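The complex appears here without one of its protein chains, the remainder shown in place.
Chain nomenclature is as follows: A, B and C, assigned in order of appearance, with residue numbering initiated at 1 for each chain independently.
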Amino acid sequence: MKASALVIGGGPAGIGAALELAAAGIKVYLVEKEGAVGGWGARYVCKATDKCRQCSACLIPEKIQEVYQEPLVEILTNTQVVGFAEEAGRFQVRLQREQTLDPALCNACGKCLEACPRGAVERLNPWAVAYSIDKEKCAVYAGENCDLCARACPTGAINFQRPSASWDVSVDLVVAATGHQPFDARRKYRLGYGRFPRVITGLELEEALNRIEGIDIFGDGWKPMNVAFIQCVGSRDVQEGAEYCSRVCCKYALRLAGLMRHREPQTQVTFYYMDIQTGGKGFSEVYQDCREHFAFVRGIPAKIDGSDPLKLHLDGVSGQSFTTREHDLVVLSVGITPSPDNEEIARLLTLNRDEHGFLKGREGVYVAGTAGGPRDISESLAHGMETAAKAITKLEGREG
Amino acid sequence: MSVTATRLDPKFKYEVAAHPGGEEIKVCFACGVCTAGCPVSEIDPAYNPRKIIRMVLLGMREEVLKSDLLWLCINCYTCTAHCPQNVKFTNVIGALRDMAVKEGYVHPRFSGDVDEIDRFMLKLRRDMVAAAAKEKDAPAKADPQGLLDQVTGK
Amino acid sequence: MRIVVFCCENSAYQAARQSRLPAEVDLIRLPCGGRVEVLHLLRAFEGGADGVLVLTCQEDNCQSLHGSARARHRVEYAKEILKEIGIDPERLQWHPVTSNMGPRFQKIVADMVEGLKLASA
Partner (left out) sequence: MARWGAFICDGAGVDESSLAGAEVVVTTTLPPQAGDLACKLIGTWTRYNLDGGILIGAVPELVEELLKESLRQAGLDPFRLVVVDLRGRDKEGKDREIKAALTRARHLEPTHWAKAKVEQRALIIGGGAAGLQAALSLRQLGLPVLIVEKEESLGGRLGKLDGLYPYDVDPQGWIKSTIATLQEDPEVEILTASKPLALAGQVGDFILEVQTPTGAVTRRGGAVVLALGSKVRWPQESGLEPGPRVVGLSRLDELTRFRLRHKKVAFLLDLDELGSRVGTLSALRGALRIKDNWGSEVHVLCRHLKVDGKPLESMYRKARDMGVLFFKYEEFPQVTESGEEVTLQFKDPDLEYMVVEEAYDLLIVEEEILPAGEELMEAWSVSQPANVRLYPVATNRKGIYMVGCCRDEMDFPGAIQDGTVAAGEIYALLGEGDLLYEEDRVKVRSEKCVFCLTCVRICPHGAAEIDLVQEAAFINPAACQACGMCAADCPAQAIVYKGFDNEGIMAQLEMGGR
């Protein structure tokens, strides 16, 4: 089959779709707006204790390798879709690539990293083949004159004068795997996120546990001993426009708690919840394990006082209504919300959005992964594969 | 204490839902945020919005309508602000109070008295804040009892 | 000092690639933990290794189902032999390391180096 496809987004769903399309002989342009593929999943930690907990975080490096090794997939990082037109069942897509840092020239030698005084050069994940420049930290983007990194680069990969490139590709189908946005926990003002340093999100805990071996989360030697996980932050919440369950939070929270206890057996953990979602293969086992070691309180705290330790106000259903509980670390299990880019993507690709703002596919333009609704890593990957298989079927049907 | 089926009235929840203010009561999924944030619950743990909703849903008509707890709500709307399912519990309480009066569980005068108390409390609060505000630049800690004595002229 | 690290290509080898490795380390890449033989482990010591690590996937997440479990069993068996011939069996260890756990790889190697230093002091 001599067809071509555009996959927007290089997270698990995008990679899954790209691999499946390429396996069927379709040329794929995999477009990623960041400097490296992998998506949110590449930041997650392996949650194995003495057993594999099937969190699928280890699938990300494997899939990144696979997609890099697939000759039919052209990976375009730092690239965005800026124009889109439909013509006789084909799509003319204008791509724009930021070329300050040319990933084809960068060999990740690390000299720019050492040269930058602001720490603006970063490697997005350990599998990134090239570095990225954080525009928020970089002096050049702040309007100052600086070329320290460019001068340090031995291969000429960094050049602030290099204009961004734009060109057109013509494809038979498009897969939008543009991902999601974790719920902004600051919106739950009373829970103190953003105000109290020891109220963190599940995502931050993931990243911290991924950086280190141990539970020194803040890098200052302090170890949390009594941790609270608050579930459904930004999920099952009509007020936040998200009356759906985000599917992933119970899973990651329970696994993260298990991992913390594995690394530091003294760690005490309490879950504040409404319902624990134990769906999915092998997960009931994780939950049973957690029940043995952790406390479960049916009730979501309404307010946290920024004292030390933190004080949680809740209805604990322990025979006495109003209660306060003390914890030295609070982890908010934030849910999955639609990406803020969805509006723009929907406009560009003329897609509809559902009542929550997630994308809905249409003829020729498919939606995969969390762009279409909450999914975990493996579900996103499978959904990407399913989407690709559907697209291939449609294409075959058209030709045959 | 236990609840048995014979004393329950399954229609009660529909009646409350049909009453202005009680519309959303059925969608409560008992997360407990209402109670967790309630300032009355903090003072008197027997007052528990989640439990009151539960009692309504179960049809414990008599227990709910004759309960003194119904009248403890101070209409601060914190529960309503917190509720992830948009149950407006303050309005539910209003509906329940109406029903309690209508069905003769309390004398209408009592309801009027509670309103009077609320009004008086608001006035008292205003007077106390006004008294405290005179020294708002001073580092002194608030002394509610002293302020109360001051405004009531003791 | 020399530490030989047998790495499963699917997991520990990827983790090694994200880590800074001490000079003492020699990586031996294997297609699966199940490929390692007791003979390899003993030969490593014979060849002058002070410590030997066998790092594979999590036991229940092995691409070849029981490759990691077999690697662990062989390490246990080889430890018995080491004991008999008077080598501290702690010089040989098996650990599961997944592909995205560079820090864990680094810590296991560092712990081994530390342990060997203590043993030789």
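The rule is short, and it goes like this: contacts are C-beta pairs under 8 Å (C-beta built on N, C-alpha and C of every residue); 3 or more make two chains touch, one makes a residue touch a chain.
Predicted model only: the values in this text are computed from it and were never measured.
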| item | value |
| --- | --- |
| Contact with the hidden chain (one of C:32, C:53, C:78 or C:108) | C:32 |
| Touch residues of chain A, complete complex, unshown partner | 20, 23-25, 52, 54-56, 58-59, 62, 64-65, 68-71, 104-109, 127, 129, 154-155, 236, 243-245, 247, 250, 275-282, 284, 287-288, 291, 298, 317, 319-321, 356, 373-374, 378, 381-383, 385-386, 388-390, 392-394, 396-397, 400 |
| Residues of chain B (touch criterion as defined above) contacting the omitted chain | 1-5, 8, 10, 13-14, 26-30, 48, 50-51, 54-55, 57-58 |
| In chain C, positions touching the absent partner | 2, 4, 10, 16-23, 25-28, 30-32, 34-37, 39-40, 43-44, 47-49, 60-67, 70, 74 |
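Throughout what follows, only the chains that are shown with their structure count from here on.
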| item | value |
| --- | --- |
| Whole-Å gap separating chain B and chain C, where each centre is the average of the chain's CA atoms | 65 |
| Centre-to-centre distance between chain C and chain A (centres being mean Cα positions), rounded to whole Å | 32 |
| For chain A paired with chain B, centre-to-centre distance based on mean C-alpha positions, whole Å | 43 |
| Residues of chain C defined as touching chain A within the complex | 10-11, 14, 17-18, 57-61, 96, 98-104, 106-107 |
| Sites on chain B touched by chain A in the complex | 29-38, 41-42, 45-48, 50-51, 78, 82-86 |
| Contact footprint of chain B on chain A as seen in their complex | 190, 232, 236-240, 243, 274, 298-303, 313-317, 320-322 |
